[in-house]
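Only one protein chain is missing; all other protein chains are in place.
Here the chain labels run A, B and C in written order, and each chain numbers its own residues starting at 1.
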Amino acid sequence: MNAGKPWQEMGLTDDEYRQIVEIMGREPNRVELGMFAVMWSEHCGYKSSRPLLKYFPTSGPRVLQGPGENAGIVDIGDGQALVFKIESHNHPSAIEPYQGAATGVGGIVRDIFTMGARPIALLNSLRFGPLDDDWNRYLFSKVVAGIGDYGNCLGIPTVAGEVYFHPSYKDNPLVNAMCVGLVATDEIARAVAGEVGRPLLLVGARTGRDGIHGATFASEELSAESETRRPAVQVGDPFMEKLLLEACLELIKEDLAAGMQDLGAAGLTSSVAESASRGGRGAVIDVLKVPRREAGMTPYEVMLSESQERMLVVPREGAVKRIQEIFEKWGLEAAVIGHITDDGILRVMEGEEIAGEVPVKALTDLCPVYHRESSQPDYIAEKKNFDLSSIAEAGDYNRILRELLGIHSLSSKEWVYRQYDYQVQTNTVLVPGDADAAVLRIKGTTKGVAVTVDCNSRYCYLDPYQGGMMAVCEAARNLACTGARPLAVTNCLNFGNPEKPGVYWQMEQAIKGMAEAARVLNTPIVSGNVSLYNETRGGEAVLPTPVVGMVGLLPDVTRRVDMALKNEGDVLILLGENRDGIGGSEYLALVHGVEAGTLPEIDPAQESRLIELLLTLAERGKLKSCHDISEGGLAFCLAESCITGGIGAVVDITGLRGRLDGLLFGEGPSRAVASVSRSDVDTVLEMAEKGQVPAVVIGRVEGKRLRLVYGGRTLIDQDVNELSAIWRGAITWAMS
Amino acid sequence: MRFGIVVFPGSNCDADCYHVIDQVLGQPVEYIWHQEKSVRGFDALIIPGGFSYGDYLRTGAIARFSPVMQEVIEFAHRGGLVIGICNGFQILLEAGLLPGAMLRNDSLQFRCGPVNLRVKTRDSAFTRCFEPDEVITLPIAHGEGNYYCDDETLKELIEFDQIALTYCDERGEETPLSNPNGSTANIAGILNRGRNVLGMMPHPERMAEKLLGGEDGLRVFASMLRCFEEGCS
Amino acid sequence: MFLGKVYVTLKKSVLDPQGDTVRKSLHTLGYTQVTDVRIGKYIEVGLDSPTPEDARRELDEMCARLLANPVIEEYRLEIVKDE
Partner (left out) sequence: MFLGKVYVTLKKSVLDPQGDTVRKSLHTLGYTQVTDVRIGKYIEVGLDSPTPEDARRELDEMCARLLANPVIEEYRLEIVKDE
C-alpha cells in the first residue's frame, strides 16, 4: 500500500509527518512515529475539536477541577466532591459489542478512581439502528450485556441512561459511558510527575497485543477495510479492575502516590508522556521490564498496546515498599519499568538499546490543531422550511398515544436496566424508571446526588444550536424534577467526519448552544470527550449527538421527588409556558413520517426559572410527583406518570391554546407536570407566580384510566394497565 | 452480637452488609479477609454478595478454597450462624455447606429488581421475625441464581423443612411467572439440616432502610440478633 | 510439557438453558436439522509434569477438586504431548 509512507497507514498526513521531522530534526523511527501517530490522533489530540471546546464555560464557585484532568470535580460541601466524566467507546463496540462496551465502562471507571474517588454510579447513553434488524438487535443486546457484566462485577451501580434507535446509527452505534465518583476534597489525587529519579510502576494486567492503534482506529470512519485491519480486540477483565480499584484507593488513602495515571487510549505512550509532561520532566522506560502476556512483542507493540486494566504509579519518596505490599495483598503485580528524568525526553529502551527518543512536550502539546471549514449543510434550510400547517391535525389520539408508548426510543427501558445492578452500594434512592434522574444518598450526610444523561439527537440534527441548548436544559430539568440543583456538566460529542464542512458546522453550532445554556443555567462544563468519524458504511454521518451528563445536589435526600402519581384527588399542575412544538417531534415522525420542522424556541432563562421553582417546591415538600415533558409531549408525560403510579388521571386542557395534536404531543421545552395535594394547590400557584413561571391546574389523579378532555370532547380515554402493558412490553417483545 | 463479614477478592456487597449491621442494626461488626486463618470471637458470619474471583469458572468455585473457608466450615459445624447472600450462597454451595448447585438464569441474562418472596419457615435463626408464609419483597441482582438440586435432595429439603424462601407472586403463589431465574421449586433460599446456615439469592441488606424502599431485609438480621439474645444454639 | 484437555459437560439430567436457547435460535436461522444442543466447557491446561501418567492423574485431581462441580457436571480428559 503505502510502503514508502508508513505514517499514512498510521493515520498521519504528509504535512503532519513533515512537522514531526522538523520537531525531531530527523526522520523518526517506527517506534517514534507510532507514538506520534497515537498522540496526534483525533482521539487523543482533539485536533479538530479543540478550537471549539474553548466556547464552553468551565469555571464556577463549585468547580475544583475543570477539563484537563482525567475527570472534572465539583464541590458538594462538607469536605466532599463529585468526580465525573463521560466517554465514548463507539468504534470498538461496532466491531465487538460485548467487549467494546465492557472495556468502555472499564476505561471511564479508571478515570474516576485515578483521581482518588470511589466510583458511586455509572450511566450510559446508547444509540442503535432500529430493532427490526437482526444485527441491530445483536449489537443492542451485547452492548447492554457488556455494560452490565462489567459494572455489576465491579460493584458500581448503573443507575441511569438513555437508549435511542434511529437508522443513522445502523453501522455505527454510539456507546457512551459515564462514571461518578465521590472523594474527600483533601484526598483528591492529581497527576503530578514527582521528582527526578522516581521510579515508574506499572500495575495490573499484563501487556498484550490488544488494541494496538485503537486511538487512531477511533479517529477513522469505519469501513470494510478497517474491519480487517482493526487491532486485536481488547477483552475486559472486570475482576482485575476491581482489584486495581481497591488497591489504588488504598494507595491514595495512605498518600503513597505522587502521581497516578490510567492506561487508556494510546496505552503506555500516553500515560508516561502525560505523567512526565505535567512536571515538565522526561522519562525513561525499558520495554523489557513491562510484564507481557505474549512472547516476542516489539517495543512498538509494547508502547502502543491498549491492554486494559493497567495503571501507572509514580510513588512518593520511600513509598515503593509499602505500595508493593498493598498490591501484593490484592494479588497484583507491580513492575518498575523506568523512572522520571529531567531532560524532557521520553526515552524508550529495549534493554541496553535505545528504541526511541521523543520530546515529551511534542507528544502532549504540539499536536496540530485544525480550524476546519464550516458551512451550514443544505438540508437545514429545507427541513426548517417544512410547512407544519400542511400536516393534518385530526387523528385518532387514542391510537397515537398507544403507538407512541410502543416506540422503542420512548418505551420503558426496563429490559435494559434490569440487567444492571442498580442497587449495589445501597445508596440508590430513586432507581431507574422511578424518575427523570437517578438519586443516590451520600451515607453519613443528609445529602443526595442526582445524575442523568440526555440528548435529543433529532433536535440536534434539525437545529444543532437549539438542540445543544436543549440537551443541557433537559438534563438540568430532569435533575430539578427530582429536587436536585444542577451543578455541572460532562459531555460526549458524537459526530461524523469533521473534515466535512457540514459536520463541522453541526458540531460548532451544537457546542455553542450547549455553552450558552450551560452559562445561563450556571452549570459549568467540567469534563468530556469527543468521538468523531461516526458514519455509516455509506458515508452518512450519524445524527449529531452531543450527549450531556449532569450531576445535581439535594441538600436533604428525603425530599426527593419521583414521577409516579400517588393518591386519588391529588391535583395536576402544568408548570411552564405551553407551546405546541410539533416541529421535530416524535409525533411528527410517527404519524406523518417526517423528521422536519422548526423546533420550538428554547429560552434557557425561562428554563432556569422553572428549575428554581421546582427546587423551591421540592424543598418545601410540596411535590408529590414531578415529571418533565419531553419526547411524546404532555400526553406521553401523563401516561408515564399514571403507569408508574398505577393510577389514573382526568385532565382537561381546554384552557390551553394551540392545535390539538400540538397540545397533546408537542415537545415544547421548559415544562413539567407536578401532582400536589389539594391543600397545597394555592400555595404552589402563588409560588409559581412569584417565580414567574406560568402554572395551570389541568386535572386530578383519579381512577384507573387516563382521560384527556378538551372543550367537552374526550381526546384520550385509556385504561392505564393497557397503556402500561404496551409501554413496558415494547422492547422486551422486540428482543424475544 | 459480633458479626464478621468475610471479604474475598471481588466481593462487593461487603460494605453494604457492614453498613446495615453497624448503622442500622447497631451491632459490632468486622471484616474478615479471606486469608485469615481464624474466625474466633464472632457470633455470626456473613458471606456477602459480589463476584469473588470474577465468578470465573463457576460462581463461588474458587473462593471456597480460600484459607478462611475452612474456618467458616468448622464454625458452621460447631453450630455458628452463617448467612450467605447471593455470591455468598453460591460459595456455600460450592463449599458443601448447603446441598445443590447454581446454574445460569434461564433467561441467560443478569436480573436486577424487586421480587416477592414467601417465607416458608419461621423455624430458623434467620426467619423468626417473620410471620409464617408471609410475603415479603427483596431485591435480587444475579446472573446465576437458578438453583438446581436432584429430586432426592429436593425431597429431603422439603421433608426437613429446609426451604427458607421461595419466589412467589403478590399473593404468595409460587408460579412459574414469579420465578425470575428458573430455580428448582422456585427456591430462593435454603437452610442446612442444622438450621444454622442460610443461603439466599435476594439481598436483605438492600432492603433494610425505609429510604431505600423497605425494611423486610432488616428483619433477617434482626432475626439473627433475636436468636442470639434469646440464646438459641 | 503436556497439554491437558478437559471437557466439562452438564449432566444429562440437568437442564441446559443456554443450550436450549442456542438450539431455538439455530432453528430460527433455518437449521431445523438440529435436534439438540448442549453447551459445556473446554479447558486447556499446560502441564509441566514428568510423565503423561502423572499429568493425567494430577489433572484428574484438579478436575475433581476445582474444574468441575460433581453436583451438576461430568468431565472427561485427554493428555497430549506438547512441544
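Everything below uses one rule, namely that a residue touches a chain if its C-beta (ideal position, glycine included) is under 8 Å from a C-beta of that chain, and two chains touch if they have at least 3 such contacts.
From a predicted model like this one, the values you see are computed outputs, not experimental measurements.
Undergrad: Out of A:16, A:237 or A:274, which touches the unshown chain?
TA: Only one of A:16, A:237 or A:274 touches the chain omitted from view, namely A:237.
Undergrad: If I consider the whole complex, including the chain that's not displayed, which of A:24, A:64, A:95 or A:380 touches that chain?
TA: A:95
Undergrad: Quick one: which of A:43, A:110, A:209 or A:707 touches the chain that's been left out?
TA: Here the residue in touch with the unshown chain is A:209.
Undergrad: In the complete complex, which positions of subunit A touch the hidden chain?
TA: These residues of subunit A touch the chain that is not shown: 95-96, 99, 205, 208-210, 232-237, 239-240, 293-294, 307-308, 331.
Undergrad: Applying the definition given at the start, please give the residues of subunit B touching the unseen chain.
TA: Considering the whole complex, subunit B reaches the absent chain at 53-54, 56-57, 62, 65.
Undergrad: Give me the subunit C residues in contact with the hidden chain, please.
TA: Within subunit C, the residues touching the omitted chain are 1, 7-9, 19, 22, 25-26, 29, 31, 33-49, 58, 62, 65-67.
Definition applied: only the chains that are shown with their structure count from here on.
Undergrad: Please report how many Å separate the Cα centroid of subunit A from that of subunit B, as a whole number.
TA: Taking the average C-alpha coordinate of subunit A and of subunit B, the gap between them is 36 Å.
Undergrad: Give the residues of subunit C that touch two or more other chains, as numbers and ranges in rising order.
TA: none
Undergrad: Any chance you could list the residues of subunit B touching two or more other chains?
TA: Residues of subunit B never touch two or more of the other chains.
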